[in-house]
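Omission of a single protein chain aside, the complex is shown with its protein chains in their original locations.
For clarity, chains are labelled A and B in written order, and residue numbers in each chain start from 1.
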Amino acid sequence: MKLDICSVVPAGRDATWALVMDIPKAATCIPGIKEVTPDGEGRFQATMQARVGPMGMTLNGTITIVSQNAEAGEAHFLVEAGDKRVGGGVKTNMSMKVTAQSDNETELEIVSDTTFMGRLGELGQPIIRRKARNTLEDFSKNLSKLLKAESE
Amino acid sequence: MNHQVRLKVNGTDHELDIPARRLLVDCIRYDIGLTGTKESCSVGVCGACAVLVDGEMYASCITLAASVDGAEITTIEGIAENGNLHPIQQAFIDHGGFQCGICTPGQVIAAKSLLEENPTPTEDEIKDYMMGNLCRCTGYYGILNSIAAAAKIMNEAAGNKAAGSGG
Partner (left out) sequence: MIDFEFHSPTSLDEAFGLLDQYGEDCRIMAGGTALVIQMKQRLSQPGHVIGLRKIGSLNSIESTPEGVRIGALCTQHQIISNPVIAKELPLLADTFRKVATPRIRNMATIGGGLVNGDPSQDPPPSLIALGASVVLTSNSGDRVVPLENFFIDYYETDVQPGEVLTSVLVPQAPAGSGAVYLKFLPRTADDYGTVSVAAVVSKGQDGTCKDVRIVLGSVGVTAIRATDAEDALRGKALTDENIRAAAALVKDAVDPLDDFRGSAEYKTDMAEVFARRAVEQSLASIS
């Protein structure tokens, strides 16, 4: 499942880069994220809850910074997460790129590719697919809000 | 949490004290001991778990036993007539309606349900009704032939019109 989003956030390139690379802080912009704890160099354990109507999934997993290039403003992440009760999980390769538009506007582009693994069940996969797009959009919106609040 | 469940299975009354989460297929197989009914897909799609609940064909793998408290259940063990195989069962033997047998109890229950609703189904009507019963072995023609043959025999016995005149 490929998803990408491109938005303009109200902050300078360096401030934007600093925030997206601060995983525990940036993760607070993802709806449903419960805990993010460091687990070695460039690795974090995270828990995320996805609710759809009366149903819910709890995804536990690892976020790994695969590579980062501050000068180019590009970073690659690997997210591997699963729900123990439902079974199965997801593996997402994500790239982020920040490009300065002006002194206090930065274009943020996120490109992701998700593979579904194991038995997620008849409903599990559509739930994640539905939620993933909303989640990416909300992440971008919340990031903008956070950057704006920080610059004030 | 346990729930009191009364079921009449193949004519015999049972009073059970079982967890609320007990599925009807597990109740039939383990609490009551009738293992003819099979579980295959677990999501109600394949038809192997078909039983009759108050005369209607249900998927017992997605039915909570507690939710059918008081019902009359018919399983494959209950369709023989006076100690003789039901005409549908005999037809399955005579016309190659099974190989490994795992889907067969569900196929027979479905066929019985079909012929009760429509004693003279056309070939298309048989296919349409039986579409919810999957088989990995026979390629389905043996099953269709068995049901058509059973319908003919049952109708002759009951003095009905010839099969194929619609239902």
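Note that in this section a contact is a pair of C-beta atoms (placed from the backbone, for glycine too) under 8 Å apart; a residue touches a chain by one contact, two chains touch by 3 or more.
Note that the structure is a prediction, hence the values are computed from the model and not measured.
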item: Touch criterion as defined above, residue of B:Ile62, B:Ile102 or B:Ile153 at the omitted chain; value: B:Ile62
item: Among A:Lys34, A:Arg130 or A:Lys148, residue touching the chain not depicted; value: A:Arg130
item: Touching residue (missing chain; options B:Val45, B:Cys137 or B:Ile153); value: B:Val45
item: Positions on chain A where the hidden chain makes contact; value: 1, 52-57, 85-86, 121-127, 129-130
item: Contact footprint on chain B, counting only the chain that is left out; value: 1, 3, 19-21, 23, 42-45, 47, 50, 56-59, 62-64, 66-69, 110, 113-114, 129, 131-132
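Assume only the chains that are shown with their structure count from here on.
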item: Interchain centroid distance [CA atoms averaged], chain A/chain B, Å; value: 50
